[in-house]
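Not every chain of the complex is shown here; the ones you see sit where they belong.
In this document, chain identifiers A and B correspond to the written order of the chains, with residue numbering beginning at 1 in each.
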Amino acid sequence: MEMLIEAADVVKRLKMYPYFEVANYILMCMTVREDNFPQQSTGVQTFSRLHPLACWFGSMMLCFAGGILGNFLLGEPLLTPLQSEREVITATIVWYLINYAPFDFVYKLCKFTPIRLIISLMKEVHRANKVNHGILFALKNFPGSHIVVGVFGVLKGSASLHMRVFQRLVCGIWQPTGLELLKPSPVTKASLVATVTLILLYEGFIDFPVQLVYALVILFFVLVRLLNMAFNIDIFSPFENLFCSVFMGGLIDALKRVTDRPEDATAAAAAAKNNPLNKPKEE
Amino acid sequence: MEMLIEAADVVKRLKMYPYFEVANYILMCMTVREDNFPQQSTGVQTFSRLHPLACWFGSMMLCFAGGILGNFLLGEPLLTPLQSEREVITATIVWYLINYAPFDFVYKLCKFTPIRLIISLMKEVHRANKVNHGILFALKNFPGSHIVVGVFGVLKGSASLHMRVFQRLVCGIWQPTGLELLKPSPVTKASLVATVTLILLYEGFIDFPVQLVYALVILFFVLVRLLNMAFNIDIFSPFENLFCSVFMGGLIDALKRVTDRPEDATAAAAAAKNNPLNKPKEE
């Protein structure tokens, strides 16, 4: 146990810069690059050629999404993330290599499945770090206000997903239906679980070494991501469906369907079809 | 007169929480629920089933619109309204009951005309309170700057209407033409009148007991709302049309039409047709 805690402590003290930050930047720049721009139809990455400035700005928005969104919600200067020049320059180099390296070799390398896997897992360590720091920050600045702390933690964990709509806007695509709140991804849900766990831990409801909980949070993030990447499985969906069917109208709608007059049956059936329990795939 | 002032004083000292706040929450959650989501076509309220998170977030955005918009314009943390957990939990309970109560009985109850009327009138008391507090706050923080105080007062009175476009965005609907500024509703105009009255009062231009003016503002809000709900009348439109025809080009366009060369007549006629004086209904 001693040894386990020591190992977990090493993980908890890991410096994010440079390796984990770079992994984050690589993933974010690849996200922007792989977006379906209307100009992208030819199969060649023409967006970065036509609009280098917007491409760079969009990539930076995703790379520093946590800082930008956090500062926005706190009424702090949005420019603060740009103050750490070392990070901005690193991110710019990564963006340049991903988009303009000769023969696209950096992008192709990063896209190579084992490497992409490693980068994705490093990103999960980075995510756990961000969630942890967000919660500690919010606990200090908004003591006693657990809703704010929770929102802040989840946001720090899934900032780039929330920022996505605005990054796309900067790149000339406006897709308001892509908002993360409408269809939260497994990553956001995992951030929620991690946030709740960490808040309970810091408030003293969980009697367990902090380092171990932190390591478990990382493992949990990695598991969620692996299952999602490899098998396209959302491990939250069973719980979610259960929760929705009990609390969010599933049972009640079923009850209503039974007691309703028959002419309402068609509408009720349509509602049932739209239920999260049997959500259609293309939605 | 003494008694009247005392009665008005009671009204002015009314605590907003819980009754008036709850009335506000009910109206806001009903607004979100009654929105025309594309998923809503079947007649059953499927949006709250498919996207509970976005539905909750959108409802909260409207419930705390005044605080969120006010903080945004002041550069304060947008998360502050979430700090008052009591209010957030109350609003969440209201949201839950409106959307997921068995047999929809809470929603149907609130939709029952006499009850809806009472809730709407309570909301007007709530509005007067918000406008008053907004003005007092702005007078303290931006002394001497009457434009800022006025904007702040109007905004506090009609925050949910301005927030509407963004709430719809969160719910996956983007309707930029629905902006309140394009077609201000009677409520916004009433907020403007109330704001101007209260600023004149606090700056000492109206020599009248504060409590009575406050009670008159409430009566005015109630009157505007009642006329709008019952007969779909906008009591401001005659004044507005007069103002527009005198100052906003009506007279000048008419003058121009007379003096213009005949070949411009068609265009001028089209302009006249688009004039606020005879604004078409579907606009």
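Observations, loosely collected:
Everything below uses one rule, namely that a contact is a pair of C-beta atoms (placed from the backbone, for glycine too) under 8 Å apart; a residue touches a chain by one contact, two chains touch by 3 or more.
Not measured: the values here are computed from a predicted model.
Shown here are 2 copies of a single protein sequence; counted across the entire complex in this file, the number of copies is 3.
Definition applied: only the chains that are shown with their structure count from here on.
The centroid of the Cα atoms in chain A and the matching centroid in chain B are 35 Å apart.
Remark: chain B residues 39, 42-44, 46, 48-54, 57, 71, 74-79, 82-83, 85, 88, 99-104, 169-174 touch chain A in the complex. Listed in rising order, the residues of chain A touching chain B in the complex are 72-75, 142, 145-148, 151-152, 174, 176-177, 179, 181-184, 244, 247-250, 252-253, 255-256, 259, 267-268, 270-271, 274-276, 279, 283.
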